[in-house]
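A single protein chain has been omitted from the complex, and every remaining protein chain is retained in its original position.
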Amino acid sequence: MSSWPLVLLVAAPVIAGLGSLVVQQRRAIEVLQCAQAGAMLAAAALVAGQIIAAGEASVGGFLQVDALSAWLDLIIGFVGSSGTLYAVGYVGEELDRAHVSLKRYSQFFCLFDMYLASMLLAVNLENIAIMWIAIEGSTLSAALLIGFDRSKAALEAGWKYVILSSVGIALALFGTILVYYSSEHILGVSNEALRWSQLYRVAEKLDPVAIKVAFIFALIGYGTKAGVAPMHTWLPDAHAEAPTPVSAMLSANMLTVAVYAILRFKAVTDRSVGPEFAGKLIVGLALLSLAVSAIFILVQRDYKRLFAYSSIEHIGIALLGFGIGGLGVFAGAWHLMNHALAKSTAFYGAGLVFLRHDHKSLDRVTGLLEQMPVAGTAILVAGVALAGLPPFGLFISEVLIVAGSYTIRPEVAYVFLALLALAFATLLYQVLRMVLGEPGEAGTALGRQCRIFTSAAVGINIVALGTIGLRVPPGLETLLASILKIFGVGMEAPR
Amino acid sequence: MSLFSIDVGSQLVDLGSALLLLTCFAIVAQRRLSACVDLFVLQSVFLALTASLVAFLTGIHHIYVAAALTIVVKAVIIPRILKQVIEHVNVKRELEMNVNVPTGLLICGALVILAFFITQPIIPLGFLLTRDSLAIALAIVLIGFFMMIARKKAVTQVIGFLVMENGLFLGATAAAYGMPLIVELGVFFDLLVGTLIIGIYSHRLQDAFDSVDTSKLTTLKE
Amino acid sequence: MTVLLVGLLAIYMAGIILPPCFPGRPRIQNLVAHGLATGAGLVGIVLGLAGLLVPEPWTVSAESTIPFLSFAIRLDPLASFFVLTISLVGLAASIFALGYVTEFYGRSSIAAMGSLFNGFLLSMTLVVMADNGFLFLIVWELMALLSYFLVVTEHEKAEVRYAGLFYLIMAHVGTAFIVLTFLIFFQEAGSFSFEAFRHPEQPLPEGMRTLAFLMALVGFGAKAGIVPLHVWLPYAHPAAPSHISALMSGVMIKTAIYALLRVYFDFLGGQFPWWWGFVVLLVGTTSALLGVMYALMENDLKRLLAFSSVENVGIILLGIGAGMIFQSYGLKEFAALGLLAGLYHTINHAMFKGLLFMGAGSLLYAAHTRNMEEYGGLLRRMPWTGLFFLVGAVSISALPLANGFVSEWLVFQTLFLSLKLPALFLKLMLPIAAALLALTGVLALVCFAKAFGMSFLALPRSSHARHAKEVPIAMRIGMGFLAVWCVGLGLAPMIVVPLLNRITGPLTGVSISDKVLALDGWALAPVNVQFSSISPPMLAAMLIACGLLGLFLAFMFGGRLVTRSHKTWGCGINLSSRTEYTATGFVQPIKRVFSTIYQPTVKLETEFLEESRYFAKRRRFEFHIEPVFQKYLYDPLVDFFVGMADRLRILQAGSLHLYLAYIFVTLVVLLLFAV
Partner (left out) sequence: MMLQAITLVVAQAIVLLAISPFLVGLIRKVKARFQCRRGAGVFQPYADLAKLFRKQPVISTTTSWIFTATPYILFASTLSAGLLVPTFISQTPMNFAGNIIALVYLLALGTFFLILAGLDAGSAFGGMGSSREAIVASLTEPAMILSIFAIALTAGSTNLSTIVHKTALMEGIVTDPSPHLMALAALCIVALAETGRVPVDNPATHLELTMIHEAMVLEYSGRYLALVEWAAGLKLAVFLTLIANVFAPWGIATTLTPAAMGIGLVTYILKIAGLAMLIGTLECMFAKLRLFRVTDLLGVAFILALLGLVFFYILRG
C-alpha cells in the first residue's frame, strides 16, 4: 500500500501556496494553482481508491485514513479543486480591475491553499488533539481570508468570526482534554490515549459521565464552527463578506469538516454511553437550525446571506441524519457530499453576479437566466437541488432521513417535514425571483479569462451533481457501507 | 518524591489552582485595563508554577517544557502584544461593562459552583495528586467565557479568551498530567498566531472605526 | 410489452435530448420535439391497451444503489388505463403543439419547451407505472418541477411567475403529505415497494389506516385541486402555454385520482368504514359545486376552464366516494359501478378538457387575448375551431350523444342506488348529493353556453376578434382528434365498459360488465336493468330521426321559400357589439342569486357633464367576487409566517456579546440538564 497519494493530498496545497507566495507572478501562479487543483483531485481520488480497495491507509501512524476520512477527502478534494479554478477566475478578475494588487493576489492564494491544506490535514489525522490543532489552523487562515478585502463590513465579519470560533474551538479543546483525561487511565499517559482507533476500542471502559460532558463541549465547540444554531450567528456575516471563492469553501468544506469532528466524538460517545444521548442532542440542535434558517431565508435581502442560511439548514439536515442513526448515517454522509457540490455551485453563481453588479441586494437582481446564463443556470440548478427536488441527491437523502426519523420518532418526522416545506418555499421564492423575469440593471461585463475559469468550475460541479443525483457509484457505495460500520450500523437495507 | 508525601503535594497543586481561580476573580473585579493585563501575567506565572510542580511530583518531564513555554508565551510575548495594542489604540483606562462588578462576581461564584457540580462524578477517577484542579480548570474556562460577554472592549475580550486558554492549560497539565509534547507545542503555536491575528484585527478595527468598542460593531444584522 | 416500454422511454428520452442539439433552429426543434412526442403518444396508446388486455399485471424492475429505491415498473389495468389516457391527450397535445408553438418563435426557447414537454409526459407516464414508493415520489416531484418550468415559459410576466411559484409550493406541500402517507405503510412494510405496501407482515392498526386515508386525501387532493386546496389551479393552468394547460388540466390532475384509487383500494384493500367514503363524497360535492360556480363568473376563458377542472374532479370523486360507501357495506357490485363511473368520467374529462384548452389556445393564437369580452363572432372566422369547441362544450355540459353524458349518468345512477343502503343518513345524503350534482350539471351547461356564446356567436367585440383567422392545420387536427374521441366515448360505452371493468374487477372483486351492458350491449344499466337504463345509440337514432322529421316538416310545408337575411332589429338603434349582452351581464342573475357564496363587491363610477348632472359623460362599472379561500385561509397563513420572521430578526441583532451569550447559555443549559 503506497502512501504517497495521501502525502501528496496534504502536501500539494502547501507547496502550491508557498510557491505562489514566492513567485509573485500572475501566469505562474495561475499555472501553479491549476496544477494544484489537478493534483489535489487526483490524490483525493487515489486515496479514496485505496480505501475502497484496502479499507484503511496510514502514514507512520500520524496520517490515518478510514472510510469517513476518505469521504471527506473526496468532498474537499473535489470542491477544493473546482474552487481553486473558480478563485483563479474570480480573483484574477479583481486583479484586472485593480481591486487587488499582485502582492495581495499571491497572498490570497497562499492563504487559500493553506486553508485547504489545514482542512485536508484535519480529516486525515489519527490524533484528536492534533486534529484540533489543524482545525484551529483552518479557523485562523479563514479569519484572514474573510477580512481579505478590508471593507468595514469585512472587518466586522472577520472579527466576529475569529472571536466566536476561537471560543468555540477552545470549548472543543476542553472536550478533547476531558476525553484524554478519562482515556489515559486505560491507555496510559501517551499519544495512544488520543488515537481514534484506540478510543473506539476501549470506549466501553471509559467513564460515561466524563464522555458525556466531553461530547457536550465538543458538540458546542465544533458546532460553532459547523454553524449549528444557536452557535451559527457568525456564519451569515462571514459568508456574505468573504470573497466569494472563500464563501464557497467555508460552506462546502469547513462546515463539513466541523461536522466530521463532531461525528468522530459521536462515534466514541455512542460506543461508550449508547447512541441515544448524542442522538437526542444532535437532533434537537439540528431541528433548531432548520427552523432558524427557514425563517431567516424568508426575510433575506442579500443573496449571499441567503445561501449562507441555506447552509445552516443543510448542515442541520445532515446532522439530523447522523443523529437518528441507522440509514440516517448513510443519508447524512450523502447529504454532506451533495450539499457541498450544490452550495459551492450556488456561491459560484452568486460570486459572478456580485462581480457584475457589485452589490448583494436580492431585490435588485432579476432575469439572471437571460443576463448571465452561466450564473443563472448555476443558481437555478443549485437552488432546485438545495430545495430538495429530484433529480438531485439531496432529495434522496432527505426522504431517507424522514423515513428513518419516522420509524424512530414520528413527531420528529412531522416537524422535519414541516420545516423542510417552509425552507423549500422560502428558498425557491428568493432564488426564482433572481433567475426569472426581465434583466434589471446592466452592470459591468466580466473579462474573458474570468468567464472561462468560472464556467469551467460551475460546469464541473453541475456535471458531478447530476451524475450522482439518483445513483450511488459503486465505489462510493462501499465507502458508505464502511462509514455505516463506524457508527455500528450494517448496510442491511431492504431494496 | 522523597521530599513530599503525596497528599502534601496534592495540597500544593490545589493551592496553585486556587490561586489561579483567585486571580480570575481579581481580573473580573478589576476596572483598569493595564492592571487586567498584569493580573493575567500573574495568573500565567501561577499556572507555570503549578505545572512545573506537577511535573516535579509526577516526574513527567515534558511538562517542564510546557511550563517554560507558558512563561515565555503568556507572561512575556502576549502581554507585550497586548500592551502595544493598548498603546496604539489608546483605549480609555476605564472599562465599560455590560454587567457591573458585584453582579459579575456573583455570577462567577455561581459558575464555580456549577463547575464543581458537573465535575463531581468525574473527579474520583482523577489522579490522587490533582484532586480538584479539573473543577477549577472548568471554572476558569467558564469565567473567562463570561468575561468575554461582560466586557465591551476588544482587548478585554482578548484577555477573557486568554484566561479561558489558561483554564484549558490547567486542565491539560494539572488534571490530565499534560498532553503529549507535540500537542502542547501545537496548542501554543496556534494560541500565539491567534493572538497575533486578533491583534491585527483590533489594529484594523481601530483604523476603520476609530474605536475598538466591539459593542458598536452591529452593522451586519438581519 | 418490454419492447413497447423500452420504445416509449427511448422516444421520450430522445425527445428530451435531441431538441437542444439544433441551436437557433426553432422550426427543426419544434418538429423534432413534438414529432417524437407524437410517436411516443402512439406507442403509449398501444402500451396502455396492451396493459389493459393482458390477464396478469406485467412487472419489470431494476435495482438501484440507493437503499429502498428500486426502479420497479408495474402495469396492471389501473395503471394501463391512465397510461392510455395520458398518451391519448399527449398525442393530441403534441400534434396541436406543432402549430401552436410557432407563436413562441423568437420569444422563448423552443428547445427548452420541447424537452420539458417530453420530460413532463414521461414523468406523468412513470408516475402511474411506478411500483415503488420512493420511485413514485421522485417522478411525482419531477412531474411537478417540469410542469412548473413549463408554466413559467413566459416568465417575463410577473403574474406568471406568481402563478408558478404558488403552484410549486402547493405541489410540494402536497408531496409532504404524500411522503407521510407512504411512511405509514413503510413503517409496517419495512420497505417502499408497493408490493410490500399491499401485503404488509401485519395489518396496519386502525388509527394508522385512518391517518393514511386523510394524509392521502390532502396530499393527492392538493394536486387534484379539491376545494379548498384548489386555489393554485386557476393561476397555474392558465399561465402555461395552452397545450401544456391541456395536459395539466386533462391528465396531470388525474394522476392524483390514480394515486387515491391506488392507496384506498389497492394498498388499503378496499377495507374501510363508511365515513371515509362519505368524506370523499362531501369533498367531491363541494369541489364540483364551488368549482363550477367560480368558473361561471370568470371572463378569462382559460381560468374558466381551470375552475371547471375543479368541478370535474369533484364529479369523479362523487363517483369514487359513492363507490367507497357501497364497498364499506359490502355492496361490491354497486361499489364497482361507482368506480367505473368515476373512471369513465376521468377519461372523458381528459378528452374534452384537453379539447377545450386547445380551443382556448386557438382563440388565444388567433385573437391574442384570453378575455371573452373581446371575442365574439368567431364562429364565422374560425369554423373548425368553433365546431370542435362546441363539441367540447356539449360534452362537458353532459348533454346527450357526447361522452360527458354517459359518465355523469352513471354517477347519478350510483347515487340513486343509495336506496339499497342500510343507513338512513346515507339514504338521504346521496340523493341530496345527486340533486347538487344536477345543479352542478346545469350550471356547467350555463357556464359553457356563456363560454361558447360569448366567444363564437354574435358580433365581434374587439378588433382582435374582427381580424381573427382560422388556426393552422396541425392545431385543428389535434383538436379534431379529441373531438372524435368525445363523441366516440359517448356513443360506444359497450366498448369502454368492458375495459373499465378490467380495472374495477380486481379493485372490488366483482365483474359487472355483463350486468352494466344490458340487452346485449345496446343498453347501459346500473347493474340491474330494471332500475334504469339508457341506450346512447338508440338515443342518437331517435334524435336523428326526429331531427329529420323536423326538416321534413319544414320543407314539406314551405321548402321552396328561400330565407331572407336582414340585420337584427335593435329597437331602432344600429346593432353594434356595444348593444350585445356581455359575459358579465349574462351571469349577473346567477351572481345575484348565489351572492352569499360570491360575496360580490360592485363599484360604479359616474362622470357627469359639466353642464348638467342629468347627463353622464362616462360610467365605469366593475365588480369582483371574493376569492374566499385565499382571503381567509392562505393570505393569513403567509402573513403569519412573514410577520413571525420579521419579529424574529431581533435574534440576529449583530451584537457580538449577544452571540457569545447564546453559546454560553446553550453550554450551561446542556451541562445542567443533558448530563
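Letters are used for the chains, namely A, B and C, taken in the order the chains are written, and counting of residues starts over at 1 for each.
As a working rule, a residue touches a chain if its C-beta (ideal position, glycine included) is under 8 Å from a C-beta of that chain, and two chains touch if they have at least 3 such contacts.
Only a predicted model underlies this, so the values are computations on that prediction, with no experimental measurement involved.
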Among the chains included here, which ones are touched by the excluded chain in the whole complex? C
One chain isn't shown here. Among C:190, C:269, C:431 or C:627, which residue touches it? C:431
Touching the absent chain when the full complex is considered, from C:81, C:388 or C:412: C:412
Contact partner of the left-out chain, one of C:6, C:158 or C:538: C:538
Can you tell me which of C:1, C:14, C:28 or C:446 touches the chain that was removed from the display? C:446
Go through chain C and note every residue touching the omitted chain. 377, 379-380, 386, 390, 394, 397-400, 405, 409, 412-413, 416, 419, 424, 427-428, 431-432, 434-436, 438-439, 441-443, 445-446, 449-450, 452-454, 456-459, 518-519, 522-523, 529-535, 538-539, 542-544, 546-547, 549-551, 553-555, 557-558, 561-570, 575, 577, 579-581, 585-590, 592-593
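Quick note on the criterion: only the chains that are shown with their structure count from here on.
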Chain whose averaged C-alpha position falls nearest the assembly-wide average: A
Please compute the C-alpha centroid of chain B, do the same for chain C, then give the distance between them in whole Å. 71
Just give me the whole-number Å value for how far the CA centre of chain A lies from that of chain B. 31
Which residues belonging to chain B are in contact with no fewer than two other chains? 118, 145, 148, 157, 214, 217, 219-220, 222
Going by the touch rule set out above, which residues of chain C reach two or more other chains? 649, 651-652, 656, 660, 663, 667, 671, 675
Write out the stretch or stretches of chain B touching chain C in their complex. 98, 114, 118, 142, 145-146, 148-149, 152, 157, 214-215, 217-222
Chain C to chain B touching residues, read off their complex: 649, 651-657, 660-661, 663-664, 667-668, 671-672, 675
Given the complex, residues on chain A that touch chain B span 127, 129-130, 133, 136-137, 140, 143-144, 147, 150, 152-153, 155-160, 162-163, 166-167, 170-171, 173-174, 177-178, 180-182, 184-185, 189-191, 194, 207, 209-210, 213, 236-237, 240-241, 296, 299
